[in-house]
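A selection of the complex's chains, in situ.
For reference, chains read A, B and C in written order, and residue numbers begin at 1 within each chain.
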Amino acid sequence: MIKVKIIGATGYGGIGLIELLTQHPEAEISALVAREDVGKRISEIYPHLEGFCDLPILDAEDPRAQEAPADVVVFSTPDRVGMYQAGDVLAKGAKVLDFSGDFRFTTQEAYADYATRHGKDPVHAAPELLGKNAYGLAELHREAIKAAPVVGNPGCFACSCILGLAPAAHARLFDPLSVICDCKTGVSGAGKKLAATFHYPARYENMNAYKLAGHQHVCEVERELSLQYGQDVRLTFTAHVLPLCRGIMSTLYAQMDKALSEEDAVALYREFYKDSPFVRVYGSKAPIGTNCVQRTNFCDLVVSVDARVNRLRIVSYIDNLMKGQAGSALQNINLMTGLPETLGLMRSGMYP
Amino acid sequence: MIKVKIIGATGYGGIGLIELLTQHPEAEISALVAREDVGKRISEIYPHLEGFCDLPILDAEDPRAQEAPADVVVFSTPDRVGMYQAGDVLAKGAKVLDFSGDFRFTTQEAYADYATRHGKDPVHAAPELLGKNAYGLAELHREAIKAAPVVGNPGCFACSCILGLAPAAHARLFDPLSVICDCKTGVSGAGKKLAATFHYPARYENMNAYKLAGHQHVCEVERELSLQYGQDVRLTFTAHVLPLCRGIMSTLYAQMDKALSEEDAVALYREFYKDSPFVRVYGSKAPIGTNCVQRTNFCDLVVSVDARVNRLRIVSYIDNLMKGQAGSALQNINLMTGLPETLGLMRSGMYP
Amino acid sequence: MIKVKIIGATGYGGIGLIELLTQHPEAEISALVAREDVGKRISEIYPHLEGFCDLPILDAEDPRAQEAPADVVVFSTPDRVGMYQAGDVLAKGAKVLDFSGDFRFTTQEAYADYATRHGKDPVHAAPELLGKNAYGLAELHREAIKAAPVVGNPGCFACSCILGLAPAAHARLFDPLSVICDCKTGVSGAGKKLAATFHYPARYENMNAYKLAGHQHVCEVERELSLQYGQDVRLTFTAHVLPLCRGIMSTLYAQMDKALSEEDAVALYREFYKDSPFVRVYGSKAPIGTNCVQRTNFCDLVVSVDARVNRLRIVSYIDNLMKGQAGSALQNINLMTGLPETLGLMRSGMYP
């Protein structure tokens, strides 16, 4: 039985992973660590877990937390937490899965670019681990994830955009300067931290673009697409927040220099993802919406072409808290511990 | 492996049961029957099922439907469908689980009262089965359900009200003429049939009481509570529809003739449900909402007393499509086929 | 032109009154006072007001705030703010309209009961004004409001319950110990203060009862209904919060000792409110919902009788921020300043 310790257990990412692990046949939770609500049972805070996970929330310094056995330690923490603790975890023989930006980049330069862009200290605290880490998007880095001691779980927007454009980038179908990512997210993407803009009355029946001056996810997307393309991809990214709880819909545009039929584009995408059980590819007439992927680990891609102007258009649907966070995390944990990639994840959503 | 055939597979009740059965370790679907979309794969209509259930939708007369093996045939159909076909099913050696009002009553008189109240033909078409059937609320009729050839799955409002008041009725805590059931439901309770009042723009940011002149669920609730009480219980029932998709919250009031502390009331409820794994009982300070039970088979009961006037007040929370429909159905199927009651159902919800 | 100064201008109550006053033909805003965002224009914080109200937000001590002319000073502030400042306002020749509980009661004893019930200091700071003040529900206290120097605007739940039961209380139709108020509110009723329970993801697709141990609105409702009845009315009150922004639906039950037809009940209600232009009375078949009153000053009452048990049932619909707050406030300002009661308020809502 694989043991998982969760640091930052009371945020949305932590809760999502707890929910998944209580249903997992080969993994179990060894300890929950958080800074708030220490001493309470997790099911006092989240009564839906009553009877499923009644573990106490421990302080990081609590010996029960320190000594809990772990094959994988998950940092469901903000930027610049995991990087300070990863070394100790590795020294104890466990692997590290980090939800923040700390281990999404494999060079100090790439990290510095990312950190600078959203106003963080550009100096990485564990540079010796960069290069040994893997970017935790299994569809692109399956083998690296299996081998790496440290994995950086992808950002939710980034996950949807990269999966949506990777096949076309790999095939060099488009002009690498022409990419536009128009992304729409439900409110849970911002986490559980209170903010005036996410107060229910302010958000109900309201939608808006935000952070128009720049968004940290751009780095991840450009880096991964550039890797696929073999040349620098540069894109315009717009984030919008909408009155749903869960779900990301990213509409992705790229200019092609010649005609391509929708059928051929669909075929190319299906071939690219033929070994990736959580990606489903559809043509433009399929009735796909975020409700097809909600509360699941699937990414549904709708492929179309605006033939009048040879523009490729992909609509990428994920659940931001599942494929965009806890689901990808469990997929990574499975890979990191030698379990089947889909274990504990192969469920449909529920309709309606 | 238990075989289940579903008649009326494309409604919310049918879909919900399909979703559960695709995850069930000991049961599987043998055929899907419906009147619409015949010939299509179910996953063409509901793409979230892609890869989980890709069975074709069959016409009732299709030999593949007729000949499909079945331990249980589920009628997820409107009133007065199952009663005409139940006999044939039994003759083939299968059991019947019906989602409508057809088999919720065990006498012709009780059925006639129910049918009359909502404008249906009061004559039951299979009177020879009444008395052999069981009311499919496992918490009150577990043994009868195991034995009965025909089970009538409860109505969603009725389920929430009966579970909320049965312990107090059984203990004769209240005046049997004083009961008020103030029930609030999400919109999915009305099913997938289109109606102007459930058109999204009309329902968004709107709530209202409806059917103030009478509601068919009253019969079920009065009958079951009277059975528990040993005397006629008569109640006022108000249904309200609110802009959620899933969830029922029923606030239940009953006048007691003497003081009772909340602690004693909670203890009495916990004792009553001590062998019922899907009922959780809380005092008035627990932070329970419909999100604690959403997409699960749980019924969460919050027990309180207005001590100034000796009024018992129970708030009963269920998911109308799970404990109120497909979840109870699977619980019944488990019991009817000798499987453990909780098999395939013991999952927490997902937050948020 | 009537001058209105608003203290606490940036909360929902203040904003609502600003919106109404920008459309009022005979009144205008002389100053906006608040503790947050001092120095900014109100339309920087609330861009929907751009071009309609661009006044600066002033500190209470700012001379521009102190010296702004005012016929009425509105305290859209929490409990125990207005009571300390009302005397000064009156000394300057203005009238006071207070949104909190400070001036909803006319005796020190009644205030102490209210304050105690929700954990506030029971000693009123301006006892010399109690008895001179009026309860600001125009439908019941029109003449007193015109004459009083200080008016206490009603609570939103209280407004819906009192309007719903006053005619029946006045006619002594029911047992005064039998009343149940089952109230459902949208989230804006809790104001703009952030709280985990009103964070969008936590509230979406979620409903719950709260404060089951007691709610401060009970005092107001019992006091006003007792006045109408001429005898003590005692009631059970349950508050529920639902995922809407605006709207209160209160379902009110009271036991009658003899039969009364719905027609007679409707007639009695219409007679009672025949001079109240903002109350509309309907029978049980009218398709009324909160969307009929949204963003308006109307209270729509649906009157029905459960004839099987002689129980009166009223469903009362208001917009909690309009008739439940800013709309009633403007209605009171009109009365206090000798303007027609409906001025600036006689608008329909918008559908859908």
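Quick note on the criterion: a residue touches a chain if its C-beta (ideal position, glycine included) is under 8 Å from a C-beta of that chain, and two chains touch if they have at least 3 such contacts.
Treat the numbers as computed from the prediction; the structure is a model and nothing was measured.
Engineer: Total subunits of the complete complex, with 3 given?
Structural biologist: 4
Following the convention adopted for this analysis, only the chains that are shown with their structure count from here on.
Engineer: Which chain has the mean of its C-alpha atoms lying nearest to the mean of all protein C-alpha atoms shown?
Structural biologist: Central chain is B.
Engineer: Could you state the distance in Å from the CA-based centre of chain A to that of chain B?
Structural biologist: Using C-alpha averages as centres, the distance is 37 Å.
Engineer: Just give me the whole-number Å value for how far the CA centre of chain A lies from that of chain C.
Structural biologist: 46
Engineer: Between chain B and chain C, what's the gap in Å when you average each chain's C-alpha atoms?
Structural biologist: 39
Engineer: Name the residues of chain C that each touch 2 or more other chains.
Structural biologist: Residues 186, 201-202, 204-205, 243-246 of chain C touch two or more partner chains.
Engineer: What residues of chain B sit close enough to touch chain A in their complex?
Structural biologist: 12, 15-16, 19, 22-23, 46-53, 188, 192, 204-205, 245-246, 280, 282, 286-288, 291-296, 300, 321, 347-352
Engineer: Could you please specify the touching residues of chain B with respect to chain C in the complex?
Structural biologist: Within the complex, chain B contacts chain C at residues 177, 180, 182, 184, 186, 197, 201-202, 204-209, 212-213, 234, 236, 238, 240, 242-247, 249, 251, 253, 284-285, 287-291, 294, 302, 304, 306, 308-309, 311, 313, 315, 317, 352.
Engineer: Using the touch definition from the top, list the residues of chain A that touch chain C in their complex.
Structural biologist: 12, 186-188, 192, 194-196, 198-205, 243-246
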